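To start, I am sharing the structure in question, which I have written as structure tokens.
With one protein chain withheld, the remaining protein chains of the complex are depicted in position.
For chain A:
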Amino acid sequence: MSPDEAFDTAYREHYWAVSRFVARRLDDRPSEVEEVVAEVFAVAWRRRRELPESPLPWLYGVARNCLANAVRGRGRYRRLLARLGHHEVTRGQRVVAGPDAERPGSWVLEAMDRLTEADREVLRLTAWEELTVDELATVLGCGRSAAAMRLHRARQRLRAQIDTVRGTVPVPARTSTEDERK
């Protein structure tokens, strides 16, 4: 398969997965999501000779760069960090009523929001992008054992925050600048 054909296949197979990846990190704003996704595939087209056999984790890596650049370019990096991973929290749900009062999404996201950006990204990639540890390593640009360790620790910290959140009302919001650029 030529690089052009491989790109065509990767584009068709992963267009929506890449769109979801970007939408999760851009608070699902359609026009901006489409703009960033277009940039991701423009970069991928330029680098199509580097496309690996399983291109999705590689595309996620490209998307992370494009996302950071696109947001930074508009001076909205801080706002994005404030939104990353807590889609519902940014819509006004700052008070968590407890696990029995509503569906689990809100308090789980609130618990995740109390983690560092590095932990949140590992968890998002694993739970939402459904990456294996090997794929996680590809996206994060680290070794397999480092990726496994980062996931293990992030899970531990999430579990601890879940336990905290379940007994805490209300939950103070963390600031967007704490872990900027981690």
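Just so it is clear, a residue touches a chain if its C-beta (ideal position, glycine included) is under 8 Å from a C-beta of that chain, and two chains touch if they have at least 3 such contacts; residues count from 1.
Heads up, the rule we're going with is that contacts and distances are computed from a predicted model.
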Undepicted complex member, UniProt protein name, chosen from "Pyruvate dehydrogenase", "Phenylacetate-CoA oxygenase subunit PaaJ", "Tryptophan-rich sensory protein" or "Sodium:solute symporter": "Pyruvate dehydrogenase"
Option touching the unshown chain, where A:Leu59, A:Leu123 or A:Val139 are the choices: A:Leu123
Residue of A:Ala6, A:Val43, A:Ala118 or A:Ala146 in touch with the missing chain, whole complex considered: A:Val43
Absent-chain interface as seen on chain A, which is shown: 3-4, 8, 11-12, 15-17, 19-20, 23-24, 28, 30, 33-34, 38-39, 41-43, 45-49, 65-66, 68-70, 72-73, 87-88, 103-106, 108-109, 112, 123, 126-128, 155, 158-159, 162, 181
